[in-house]
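With one protein chain withheld, the remaining protein chains of the complex are depicted in position.
Read from first to last, the chains carry the letters A, B, C, D and E; within each, the first residue is number 1.
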């Protein structure tokens, strides 16, 4: 995804992209029902960096640190990436918070999509690092979870996400665009947007009745 | 519902109306658990225009356009109406968005109650057209749904809504008032409000302890 | 649906029919997650007689009898029909029980699919009238519900069912077959069944080991 | 809990306290999934005043007033208390609203945690009395509920809360601290906070990349 | 509840009793959605012995045994009683199993209603001690729960149950009958049953077809 594509995607809405993907006959790839912790009007676009976490094995001691967040926020996540964490929908442990958000923001990471919880909600919202999550929990993942894989396919909200897939998210929802179709989707969605803008302009030009 | 009633209802809260209906012995008619996309403090009041949508039949092609939103927002919804859409609680398709909201707003429609999803959430919130919904989805209803009826009784949140029923909604919840009891409910609720305001004034006049 | 079709469908499983419909490119029309109150191995096949019930309106007195079960089980349901009742998923009122089951059984009705509850569960199971339901409740629908329509399209488990659609249900699930494709589906499903039976015979002929 | 403790707790986050409690080997005592109706950045800390409400008995008339809110907000709740109401998760009746919030605010009550609903949501949010709840309903508890006990142990979100337990809540979640461990938890959490602040300062001092 | 009442109640169904209570204007008191582990056709009738369990407090050690099952099954539950355990709907711990069932059966206890889980499901079913529960779990309550009260009012499935209330349960559902109305309900329900039996006899006497 080059800088031009990125800029042009940022003019679109999830509705435009969804319509484009349906019209192009792509398999429906929409992630529904996440809470968006971000400034009003935020849009998250970029290639996915995928992480899979699962509960610790019965043989693992509570104190064992088997998660790899620090690595991700310090080294692995690159400028423009969208970090995508599959924790199997677990709602009583968090896998992200203020420090990882700040580190990622400093490195230019585009945002986070997590099928689980974050903590430090107020601080994350204030710093403006955009996060899609399932809920909030103060419980550190270190006690309960382990990182099973990095950059392998994961499932988020019933949709497969592969490393490098283009994620586009706004308050309405998140789309997963296969990277090889990225240009085609952009082009069709831009056309749809143009049609909608024309209608909206006409409507706004009318006197209210 | 005349202009005076409308103005007087707008001074009330859902709590006042609910108390009045209980005291008058009316069947409980409260719609719970909707998300209110609207400016803080918004109130929606007006007669219901009802719409029923269901999933397309197995024999319908994907491309067939069997929904009737355009008609509703262009012609059918009248000034003061509350559009009420029963989609059976489906959460992965939307049945409303920016353009329909704008058209309705221009025509003076009071708001929308939908037992399903909307899209263009940020735009709808910014324009101030008040919407009660179950969630958000970028997926256009055209692909999956059809409009089955207009102005027939529908079920929203476990409550029957008939065309012409008075809907009253604020952030706390939505009441369905039978139109033939509208004045009686207004009168009782106004009395309840007066009692509450007196208590609140007294409390606000006290020094904090 | 003639007697031959009916007999041939009864040799199939929901899996065979579902595979056939997918291979024929029909819109997926599967009703999931119902409890099957019926003797082991039961199959329900036949054209749908559709009923829609919704909660009583706020203006209706508790004692008003607005349901039409008696009519359905006495006159409207015909030999071979599958009665399909859409009650919007309500789980704390029943819309069917022993007497209606017995009447329908006497008239040769094939079975019942209800997106809600039944009562007299033990009696219904013992008499062998097959019922797919969402749960059980002793509360009579007369107090809370009204019958809104007969033989209009309804939604059951997220699927549209039209009067005359062929319903096929076994313990695994329920399929809705458009009547104009009934023969085609039967033919393809029979082919699939033959392939499976061959594999099963071979496997059963093997020594275990 | 003395004034110094209170002030020091207010500098912490739910994450700090949760980490401290885990490190000290305390049983996990986290309340998840509540909606926080409060100004951004609010924190609620204080000893619990516990209330248990259950649905009225079958023999109780609808009009019987068996709740004890007025007593609580007028007399029982003391400055600094957190009112904790267990209503067994009921979502279609409220047990709190504007007048009780205002009375409590005037008396210096710290906030409310309710495993159920409130009403007058907009008014409560505007006055700044912080409330954790499960949802919103305009239906007065007087019709449906009765107060069963005051200052007996209750269950909120799967956690036991005893009168006098220290509750700490922010937008991320709520912790229940046994009062005899309050100092120890504070001390450990303060240490954790110091470590985190150091990291955050370093990160904020860096040039963004 | 004397022996005659008990015998006569055992001829009824939950539907008969529910209809009677509605016709007598009693507050609806139906417990829905429980799994019935019992021989086909079982009916449970008798006065409630109520128990309330909640999760252990944060200060309680894991090994502390704070439950009182042994007492209940050995001494407190009397012949004819229905043991009613409110565990707040917790689904990952059990509060009952084979040994308590056997002890209760030996003492003539009528059955169990638990808003939580049991274990030893196969053994309990085989011995024929009838149990209404929410699910199954092998985890002993001793680790996680404590008994808070015996013979105080509890909430089960959204309904208040007081010690001494008459519980009537069959596969369809459970009714809670205020003891002072027990005769009146029995008399009305018996009348309803007679009416239904007449219809059923007539239907069974008809030729099918």
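Operating definition for what follows: contacts are C-beta pairs under 8 Å (C-beta built on N, C-alpha and C of every residue); 3 or more make two chains touch, one makes a residue touch a chain.
Worth saying up front: this structure is predicted, and the values here are computed from it rather than measured.
Colleague: Based on the whole assembly, the unshown chain contacts which displayed chains?
Modeller: The omitted chain makes contact with A, C, E across the full complex.
Colleague: Considering the whole complex rather than only what is displayed, give the residues of chain C touching the chain that is not shown.
Modeller: 13-15, 17-19, 22, 28, 30, 32-33, 40-41, 170-173, 175, 196, 199-200, 203-204, 206, 208-209
Colleague: So which bits of chain A touch the chain we can't see?
Modeller: So the residues of chain A touching the missing chain come out as 26-27, 29, 54-60, 62, 88-90, 146, 148, 152-155, 158-160, 162, 165, 176-178, 180-181.
Colleague: Could you list which residues of chain E touch the chain missing from the display?
Modeller: So the residues of chain E touching the missing chain come out as 79, 91-92, 94, 97-99, 102-103, 105-108, 118-123, 125, 135-140, 143.
Heads up, the rule we're going with is that only the chains that are shown with their structure count from here on.
Colleague: Match interface C-E to one of A-B, D-E or B-C, accepting only the pair for which over half of the contact pairs are the same residue numbers.
Modeller: Most of the contact pairs in C-E are shared with A-B.
Colleague: For the sequence-identical pair chain B and chain C, determine the rotation angle of the Cα superposition and round it to the nearest 5 degrees.
Modeller: Going from chain B to chain C via C-alpha fit gives 180 degrees.
Colleague: Starting from the Cα centroid of chain A, hunt down the chain whose centroid lies farthest away.
Modeller: Result for max centroid distance from chain A is chain E.
Colleague: Report the inter-chain centroid distance for chain A and chain D in whole angstrom, where each centroid is the mean of the CA atoms.
Modeller: Here the centre of chain D sits 31 Å away from the centre of chain A.
Colleague: Starting from the mean Cα coordinates of chain B and chain E, work out the distance between those two points in Å.
Modeller: Taking the average C-alpha coordinate of chain B and of chain E, the gap between them is 41 Å.
Colleague: Spell out, as numbers or ranges, the residues of chain C touching 2 or more other chains.
Modeller: Residue numbers touching two or more other chains: none in chain C.
Colleague: Chain touch graph shape: choose line, ring, star, complete or other and state it.
Modeller: Here the contact pattern is something else, fitting no line, ring, star or complete shape.
Colleague: Return all touching chain pairs.
Modeller: Contact pairs between chains: A-B, A-D, B-C, B-D, C-E, D-E.
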